[in-house]
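Only a portion of the chains appears, each positioned as in the full assembly.
For reference, chains read A and B in written order, and residue numbers begin at 1 within each chain.
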Amino acid sequence: MVIGGLMEGLSITVLGVTVVFGVLGILAVTMYAIGWLERRLVEKEDGGEEPVQESPPKKGLDEKKIAVITAAIMAYLDQKRPKELPIKRKPSEAWWLSGVTSHVGEVENFNYKLGKW
Amino acid sequence: MGIEQAIIDFFEHMGLVNLTIGNIIMILVGLTLVYLAIRYKMEPLLLLPIGISAVLVNLPLSHLANWPLAPQLPPEVQDNIFATLSYLNQQYGPPGIFDLIYYLLIRTEVVPLLIFFGLGAMTDFGPMIADPKTALLGAAAQIGVFVAMLAALVLGFDLTEAASIGIIGGADGPTTIYLTTKLAPHILSATAVAAYSYMSLVPLIQPPVIKALTTPEERRIRMEQLRPVSKREKIIFPIASMIIIGLLVPSAAPLIGMLMIGNLFRESGVVERLSKAAQEELMNIVTIFLGLGIGSTMRAESFLTAKTLIILGLGIVAFASATAGGVLFGKLMMKLSGGRINPMIGAAGVSAVPMSARVVQRLASEEDPGNFILMHAMGPNVAGVIGTAVVAGVFLSALG
């Protein structure tokens, strides 16, 4: 049985090695093709356009973090609300006056949180 | 086993040689959903998982989903989920992971109910409490549900199917899934995909309907500011509505109950840990399983039928007539109130929270940039969630 098992094991080995090289080889070829298409596509889309970046370049520091901290610093120094908080796009001034902005914020938040069921 | 035999076996069980035309079409459908989700951000939280798992289950022999969606069950097994599981295992082999998700989490209604729980924790019913009469607009928009149901009946669907198709017009994904699972599971993938796709298309579907039914003067109507709502009112609301609806329409109690428990967690202010968990940890995990589970029902044999196309068509009818129902009732209320209600807010009775309310606001701003009716439209908007759950309850009690 050991011999029989060993023979079968060898068969599986041949099959397995072939398959794993075959699959990863095909994947590699596919990736080369995708890469080639991508470069053609980028060239075509606009000669002047920059190539698509991996991820938005994180310039310096997270803008939101800066904003929060800026606001906090100003709040600390002056003990009053800074004039411009770049944290969040505010609704128009009329909304501030209407006094239901907090509602809107929550509702909008709802949207951003889980799409729009 | 010789090496030749092994190779022959391997090739015979290769997915590629077992691929059907149906599989290919379904893979393309899945990829389309993925594309729409990524490129146009159409409900990505659901359409991306749905699309990609539709691709995956249509790769032949992949054993991710081995069980049929609407199996013929012997009578002694029917209606017994535990006996059903054992029977399916006996007949179709051990469950794949998507079978477990579908049969244990979606068929048992656990997932749609937990989503409602999380939605409750995310929803602010304030605008509706501030102006309760707008709740009626959330009722009016349900007319679309019945229009689509009757249309489906005319087109030859049976009653359970027609009800499941009609509910698409409620624009509430989880309610649609809840009802279809109970009444007509074999069309679940079609109704779920229709519900979520059209929700994303609200900004396209609603404006022409609204414009056709209202005059620019009507769209320009400004509404007076909403009164502030106290914390106490917000706490009492979920409790009161749970009890009232539970006593009147018990079959809607699971949906409304979970929604209102979530909302009470939110508004009580004393269980922030749990409210956050309902909105985030639990919601995210459940959303993943919902998307994967629904996507796994998109199989060639059940999805690629003429029915699916008709269902997708009826979905648009449902959305459009729901919008019309809301707007027309809005016009009635405008008349009765002496012109103090902007009829457009009726269109927000199509839940799709808060997208349809924003569509209404955009149309108002187009006519008059200083006209702010978003919050007034939120009232019908959240009422529409309740309304659709009530309608689902009526369907369940009549047909379930």
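The rule is simple: contacts are C-beta pairs under 8 Å (C-beta built on N, C-alpha and C of every residue); 3 or more make two chains touch, one makes a residue touch a chain.
What you see is a predicted model; the values in this text were computed from it and never measured.
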### Message
If each chain type is represented by one copy, what are the copy counts across the full complex here?
### Response
A x3, B x3
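Quick note on the criterion: only the chains that are shown with their structure count from here on.
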### chain A-chain B separation of Cα centroids, rounded to whole Å
26
### Touching residues (chain side chain A, partner chain B) in the complex
8, 10-12, 14-15, 19, 94-95, 98-100, 103-104, 106-108, 110-111, 113-117
### Task
Can you check the complex and tell me which residues of chain B touch chain A?
1-3, 6-7, 10, 43-46, 115, 118-119, 122-124, 126-127, 172-174, 199-200, 202, 225-226, 228, 279, 283, 287, 351-355, 357, 370, 372, 374-375, 378
